[in-house]
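A single protein chain has been omitted from the complex, and every remaining protein chain is retained in its original position.
For chain A:
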Amino acid sequence: MSGFVVDSTVSSGNSSVAIPTDISGQILDLDEDDDLEVFSKDTTVTDGSSFNASMQTSPASMINQYKFEEDAEDTKDIFVTVDNPESHVTAIETYITYRVVTKTTRSEFDSSEFEVRRRYQDFLWLKGRLEEAHPTLIVHPLPEKFVVKGMVERFNEDFIETRRRALHRFLNKIAEHPIFSSSEDFKIFLTAAPGELTSYKKQGPGFLSRMGETVKAVAAAVRGVRNRPQEFTEMQEYVEAFSQKISSLDKVTQRIVREQKEYLEELKECGPTYALWSQSEEELAEPLKDVAGCVDRCCKETEEQVKNLNDNLIPVLHEYALCTDTLKAVLRRRDNIQADFEAKTEALATKKADRDTESKVLSLAWDSLVGRSPEEVKQQKQQKLKGEIKEMRDDLDKAEDRLEWANNALKSDWTRWQKDMRTDLRSAFVDTAERNVNYYEKCLAVWESFLHSQRTDAEGNGNVDFS
C-alpha cells in the first residue's frame, strides 16, 4: 500500500535515524517493484518515469508523495484482523492472547496468509519500535494498560472485548500508514512464530545505547528549543486545545451513557406495572397489555442504543484523547531534535571562534615549557582544530538533515493525522446520529402499531371515531 519504500536501515530499529543519503535512486527503483502494479491505476501516483528532474528529491517532496497514494483506498493490499481472545495459564502468570490474522498480496511477505497469537505486551513492543524508528511520526495509541475507573478485573469479558477492538484498530492504522506498514518490525509482528518473535525482540539496540539516546534527549529537553518555527508552535497550541475538547466530549458521552442506563432502570419497571394493572381490568385489559408490550419493546431499543454508544462512539473518542498524548510527545521529540541541532550549531560556532582567536600568550608559555617550537605548536593546534571542526561540521550536517527530515515527516504525518481524525470522528458522529434516528424510528413504529390496533378495535366496536 505504501508507495514509499523506506531504507531498511531506518526501520530496523537503529536508534539514530539514518537518512537514506541517495533517495532518488530508491524512488526510481519502484519501477521494478511489484507494488507499483497496484498503483498504476491511479494516475496521480508517481512512477519512475514521470519523475522529472524539476521535482526535488528532498525529503519533503518524498514524504508529500504518499499523500496521493493514500487516496487510492481501493488499492489496499493488506488486511489485518484481531480476534479470538484466549486465556493462557503458565506457572508464573495468566494472560490473554489475541489471534492476529493477516491477508496480503505484498511481495515482501513470504505467503499470502498468516495467523499468529499475540499478547498485549507484544503490541506494546511494536508501538515502541515504531516510535523509536520514527520519533516524529504519529503512532496510533494502544488501549490503556488498566482501566482506571470501575472494572479492575483484567479478565472481565467487556474489558477484553473493548481491548480487542482497540488492538484491531491499532493494527489497521499501522497497516494503513504509508511508512509504518512497510516496517520490518510490523512484518515480523504479523508473521513470526512465537519463538522467532522473542528472539527478534532481543536483537536491536541494547539497553545502553537506548539509555544514551534518552540521556541525549533529556539534555536537549533541558536546554530547550530556541527558534521553533511558527507552524510547530501553532501545532502545539492546537493540540492543547484539541486535547481539552476531545476529553470533554469523552466525558460528556460517558455521562450520557450513565444517564441512559439509569433511565432504562426506571423504564424497566413501567411495562410490568401496566401488565399488573391489566390483570384487574376487563375492557381495559387488552390496551393495557399492549401498552406494557410497547414499553418493554422500547426498553429493548434503549438498551441497544446504550450498547451502541459504548461500543462505537466512546472508544473512538477515547482513542483520540489518547492521541493527544502521542501528539504532544511527537512535538516534544521534534523540539529535542531541533535543540540538538541548535546546540551543535552553537558548539561549531564557538569552535570556529576559538580557531580564529588564539590565546597566544598562554599556549606559548606552555609550549616553551614543554619544549616545542612556536611554529610547530601553532601548526599542530591548527591541524587539531581543523580536524575537530570538520568532525563537528559533519555532525552538524547530520543533525541538520535529521531536523529537516523530522520536520517534514511531522508535517506530512500531521496532515495525514488530521485527515484521519476528521474522517474517523466524522464517521463516528454520523454513525451515532444514524443509530439515534434508528432508535427513534423503531420506537415510533412500536407506538404507531399500538395506535393502529386501538383504532381498528374502536371502529370494529362501533365506538366513536377519534381520528
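Operating definition for what follows: a contact is a pair of C-beta atoms (placed from the backbone, for glycine too) under 8 Å apart; a residue touches a chain by one contact, two chains touch by 3 or more; residues count from 1.
Keep this in mind: contacts and distances are computed from a predicted model.
**Q** Determine which name in "Sorting nexin 4", "Signal peptidase complex catalytic subunit SEC11", "Bardet-Biedl syndrome 1 protein isoform X1" or "Gem (nuclear organelle) associated protein 7" the UniProt entry assigns to the undisplayed chain of the complex.
**A** Its UniProt record gives the name "Sorting nexin 4".
**Q** Tell me which of A:His88, A:Lys145 or A:Lys245 is the one touching the absent chain.
**A** A:Lys245
**Q** Consider the whole complex, including the chain that is not shown, and state which of A:Thr97, A:Asn156, A:Gln260 or A:Thr345 touches that chain.
**A** Answer from the full complex: A:Gln260 touches the omitted chain.
**Q** Across the whole complex, list the residues on chain A that are touched by the chain not included here.
**A** These residues of chain A touch the chain that is not shown: 238, 241-242, 245, 248-249, 252, 255-256, 259-260, 262-263, 265-267, 269-270, 273-274, 276-277, 280-284, 287-288, 291, 294, 298, 422, 425-426, 429-430, 433-434, 436-437, 439-441, 443-444, 447-448, 450-451, 454, 464, 466.
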